[in-house]
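The complex appears here without one of its protein chains, the remainder shown in place.
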Amino acid sequence: MKLLVDRKNRKYVVHDKEFHTEKGVIPEEDIKNAEVGDVLETHLGKKYTVIEPNINDYIELMKRKCSIILPQDLGLVTGFTGIGYGSKIVESGTGAGSSLLFFANIIGPEGHISSYEIREDFVEIIKENIAGTDFENITLYNQDVTEGFKEEDNSIDLVFLDLPKPSEVIEDSYRILKTGGFIAVYTPYVEQFQIVSKVLGKTGFKHIAIREGNVRELEIKNNKTRPNSRMAGHTGYITFARKM
Amino acid sequence: MKLLVDRKNRKYVVHDKEFHTEKGVIPEEDIKNAEVGDVLETHLGKKYTVIEPNINDYIELMKRKCSIILPQDLGLVTGFTGIGYGSKIVESGTGAGSSLLFFANIIGPEGHISSYEIREDFVEIIKENIAGTDFENITLYNQDVTEGFKEEDNSIDLVFLDLPKPSEVIEDSYRILKTGGFIAVYTPYVEQFQIVSKVLGKTGFKHIAIREGNVRELEIKNNKTRPNSRMAGHTGYITFARKM
Amino acid sequence: MKLLVDRKNRKYVVHDKEFHTEKGVIPEEDIKNAEVGDVLETHLGKKYTVIEPNINDYIELMKRKCSIILPQDLGLVTGFTGIGYGSKIVESGTGAGSSLLFFANIIGPEGHISSYEIREDFVEIIKENIAGTDFENITLYNQDVTEGFKEEDNSIDLVFLDLPKPSEVIEDSYRILKTGGFIAVYTPYVEQFQIVSKVLGKTGFKHIAIREGNVRELEIKNNKTRPNSRMAGHTGYITFARKM
Partner (left out) sequence: MKLLVDRKNRKYVVHDKEFHTEKGVIPEEDIKNAEVGDVLETHLGKKYTVIEPNINDYIELMKRKCSIILPQDLGLVTGFTGIGYGSKIVESGTGAGSSLLFFANIIGPEGHISSYEIREDFVEIIKENIAGTDFENITLYNQDVTEGFKEEDNSIDLVFLDLPKPSEVIEDSYRILKTGGFIAVYTPYVEQFQIVSKVLGKTGFKHIAIREGNVRELEIKNNKTRPNSRMAGHTGYITFARKM
């Protein structure tokens, strides 16, 4: 996978084959030999810079049929659960695969992430999205997650849930988590985290914390500084807990 | 490194030697053989559970002489810059090493992080903090970062700055970043990000975005739900930009 | 009522009699004759400036046995309900009387506010707090508000509720409100506003809006600007609705 950027900062994911643009073609060989920082040119003279591809670029450009979890919320999960290189993660549902790919990129070849998605139409898109990457640390299950995780007991560092009724799989999450492992449950609604935190407590989870992250951008125009007048008022609540 | 938790959820980092507690001793051999989930006992009967150690546990327990960047802000940087397994990172200043260790844990053995800290007394503590981990992907420089980064041109995925005057090293950051790489500058004050974003623009950085993240915890007590009455009103602004 | 301020900006409510301080006495006559802007002196030479008394000064200094609603929340109610000179208000519970006095100060002699408080010990304090003012537009009832408001049908501009179970008096609030009048219900908890907004809807109220106001202070020290690091994360939710 390579990432090209035109003069208007529009980004394009390209693979090692001919790249057709609205203003001419870049030959396969140019793409194959291109290194980060190079400037490629179509036969009609349109220029593209090759940039270091970033997982967020890929997620931004990939196919989707549903809304995706924003970078700030994936960052919150990463920040508070301390996952990293080599972590074993299980998540459900997969949606378009944004959290799947974001986490796969962090945990690397020594890590592994299993993702459970019940909807077949989503799974088709996710497979395509995974195929565009080089990740070999992903297992995708087209399965109703309430039938049970396929993972072994005490084997997982993080269970990440983004489901309408996450409480149904909390007990099974507890089973597969290592002692010290984390669960993080993303829910848009108050009623959801109320049930989730109650079930987490009953199941034996500790350090239950419900967090809501907000990011505000600031702007400087003509030497005048102010927060943007519009911001996301709410994305979702994330309930964290730990098997202790 | 192993992590023990007592019945009151107090955490202890232990290494493979005898562990002395206020209520007796756990012998070296017990520690060495301990696996996650095991319960160890001192000769006086106090019990400790072995849990999967998490980088945040380690950071929480390590030595420090200064305030550290909070998990939510490290998460924001991770979320918006998309760093992961194998990323090359440069940061300054190091402080107590919290961002250093957090990032080192993400990028793994194929990644590398160089950290520049001018204060000798900090460096002593950081060395000790690094020594307690297994990371082999860290280079620590006790150096004034304005003398120049030692990294090669176009070699770095993320430069992370937490300095009083970050603008002094923005040009050199641009030099060492790959095309497509990110800079993230953490500053508590408005005046700082105003200068930073101006210098970023002059240096040629694109996609400059100043972000402020806030995390609010919610609590449920006796079936009553509300946000906590106290929250952090401000940690810092993070200015992001990209070499394009 | 007069308000004195010492050199350290400590405020004192005084009435027309001798004022005893820790550093001497100011005679009754000096107090009586004092005008805003004058500087009074005790016989030991301590100086006090007479300032224009403000209702918030009085509320800040008055007796209380419970927490009070903050100025920003009273401001929200005023801002969104548009009450003003001559408005007729009913409120319950009274607490220490902070909202009572704040509203009494706005509606003036042509307006009227009735306040219902069930707890006798609170009522004693409230009476004292009212006695320290010149307001003649207040009626205080030591009564369980669920027994019914004494006000006539269609006579009130604003009903303000700060009760553990506000939904019990919503129907009676509807009765006494003018067509076009507002109800504003202050509740700390999610579960409360959920019930309140449901009952408001069933009772026939329109334009139901649940609002949460947050105020953040910013500080400038040594030419460095930043939001305060601590802020109130939550005071309460205010549910507004209108009889239409």
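For clarity, chains are labelled A, B and C in written order, and residue numbers in each chain start from 1.
Note that a residue touches a chain if its C-beta (ideal position, glycine included) is under 8 Å from a C-beta of that chain, and two chains touch if they have at least 3 such contacts.
Given the structure is predicted, the values throughout are model-derived calculations rather than measurements.
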Options C:His15, C:Lys32 or C:Arg216, residue touching the unrepresented chain: C:Arg216
Residue of C:Ile31, C:Leu163, C:Val190 or C:Ala241 touching the missing chain in the full complex: C:Val190
Residue in contact with the excluded chain [from C:Phe102, C:Tyr116, C:Tyr186 or C:Phe205]: C:Phe102
Options A:Thr21, A:Thr203 or A:Thr225, residue touching the unrepresented chain: A:Thr225
Omitted-chain contact residue, chosen from C:Glu29, C:Glu110 or C:Glu147: C:Glu110
Contact footprint on chain A, counting only the chain that is left out: 188-191, 216-217, 223-235
Residues from chain C at the interface with the omitted partner, ascending: 3, 5, 9, 36-37, 49-57, 70-86, 102, 105-111, 154, 157, 178-182, 190, 193-194, 197-198, 206-207, 209-220, 225, 227, 237, 244
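Convention: only the chains that are shown with their structure count from here on.
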Same-site or different-site touching of chain B by its copy chain C, using the half cut: same
Copies chain A and chain C - rotation angle from C-alpha fit, nearest 5 degrees: 180
Whole-Å gap between the CA centroids of chain B and chain C: 46
Residues of chain B touching at least two other chains: 190, 216-217, 225, 227
